[in-house]
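Partial view: only certain chains, each at its native spot in the assembly.
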Amino acid sequence: MKKVEAIIRKTKFEEVKKALNQAGIEFFTYWDVRGVGKDREERTYRGINYDTSSIERTMLSIYVRDHFLERTVTSIQTAAKTGEIGDGKIFVSEIETAYRIRTGEKGGEALYIKEEEE
Amino acid sequence: METISISLDTVWVLLATTLVFLMQAGFALVETGLTRTKNTGNIIMKNFLDFAIGSVLFWIVGYSLMFGLDVAGIVGFPDFFSDNSYNKTIPDAAFLMFQTVFAATAATIVSGAVAERTNFEAYILFSAAITLFIYPISGHWIWGGGWLSQLETPFHDFAGSTAVHSVGAWASLVGVIMVGPRLGKYNGKANAIPGHNLGMAALGVFILWFGWFGFNAGSQLAASGEENAKMISHIFLTTNLGGAAGLLSALAVTWIKYKRPGISLSLNGALAGLVGVTAGCDVISPSGAVLIGTIVGIVMVFAVEFIDQKLRFDDPVGAISVHGVGGILGTLLVGIFATKGGLLYNGGFSLLISQLIGIVTVGIWVIASSFVVFKIIDKLVGLRVPKRVEEEGLDLYEHGETAYN
């Protein structure tokens, strides 16, 4: 099982969501973060310039079974891209195990609705 | 006239002025509440600038164009810095102040409609134009002794359903079309872009309602004498019932249409009802106010849907539907519900026709002049912010400051 973390532009969220849905990824979690990166935008607050390079981004956290990994990454990659600095990153890491709280199912099963896939 | 009467009238008009002034805050809250976090600072600034620029320009130029010596029924004779007396009863400064806050209201309506993608400089220039001559000229026709007030059956727009609200709405319509929809609003289908804070929007509506008592009842410009006392009381009642009916009817429509009582459209309903009774608040009965409010509230919801989804004009706060549809219908219905001269009260069609003439000609004037002004501004500084700025928010890129930290 893999965890895919993607830091994307807030404005690209709807498109990424749609792309993920089309790729069969129906479940994920996301929240607002601030990213510090190259796309600095200088701010001025009451006469003080402060180079806050921090810009609002959305973090997606998606847990997928291994064979879903590729299409997840590709969907995000494609949908979140604008080609300009600041598009964000995708990170993949290993997850040992998963549980579905509602049923107590463990492992890969926790990630899909059994009846639906069969 | 006795000096004590003058004093009381002055007090009345000045306090009405403060109430109408606070409507600027109401508009700012409604507009920021119904848009996104990233543009909050920008909208606030637009609302402050509307008022500040309007206060200065209307005093210098607009006031005389509107109320100065009538020139061919079209415009008042320009008289910079207005040291003439355009009102016989209350002091000049009181009348000017009252008219200033009205002018600023017309201007501020546009800021919501074109929110979230308009170039800040472009907006300021347009806002200047509206208080400088667009609003004063049609205002002259209606309130300044111009041709609409000289019709055999004079056009009746007591507190400005047309003179103020429709003017703002027509200009909004032109602006919305010329600036174009926000990114991501229409891609194949019409998408919802929910406002970021309905609590703000609701407070804004309460404040607007509060200010509307000054807007309508202040337009009597007098409070002394039994007739005036009765009239301003009557206006309070019709104004309030109009707002209440607009809220209830819009709520009912959303409940039926969308299965659930919608929040932001109900808020718009209250405003639409208030806009609706503004033209006739002095000549309609309380029941008439309820009926007008109800009709306007219902139509407004359909108008929002039609404009947004069929016409695909992106008006984030519903300004065109609230102030335009509300303003037109409200003005027209005076011809039907006016207890003197209205169709329902055996007054025949003459008032209705005058109302129609007023609505149409003001519409044409504002559309035409706004179009030209927007075109010029587009050439000068461009109407729209770059894609990147719109995506990341106008606050950050245009002001270098964010509203929430």
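Order as written gives the chain letters A and B; numbering starts at 1 within each chain.
Criterion: a residue touches a chain if its C-beta (ideal position, glycine included) is under 8 Å from a C-beta of that chain, and two chains touch if they have at least 3 such contacts.
Every value quoted in this text rests on a predicted model; they were computed, and no experiment measured them.
> Copy numbers per chain label across the whole complex?
Assembly composition recorded in this structure file: A x3, B x3.
By our rule, only the chains that are shown with their structure count from here on.
> Suppose each chain is reduced to the average of its Cα coordinates; what separation in Å results between chain A and chain B?
That gives a centre separation of 44 Å.
> Enumerate the contact residues on chain A facing chain B in the complex.
Those in contact with chain B are residues 9, 11, 14, 41-45, 55-56, 84.
> What part of chain B is in contact with chain A in the complex they form?
Those residues of chain B that touch chain A are 38, 183-184, 191, 388, 391-393, 396-397, 400-402.
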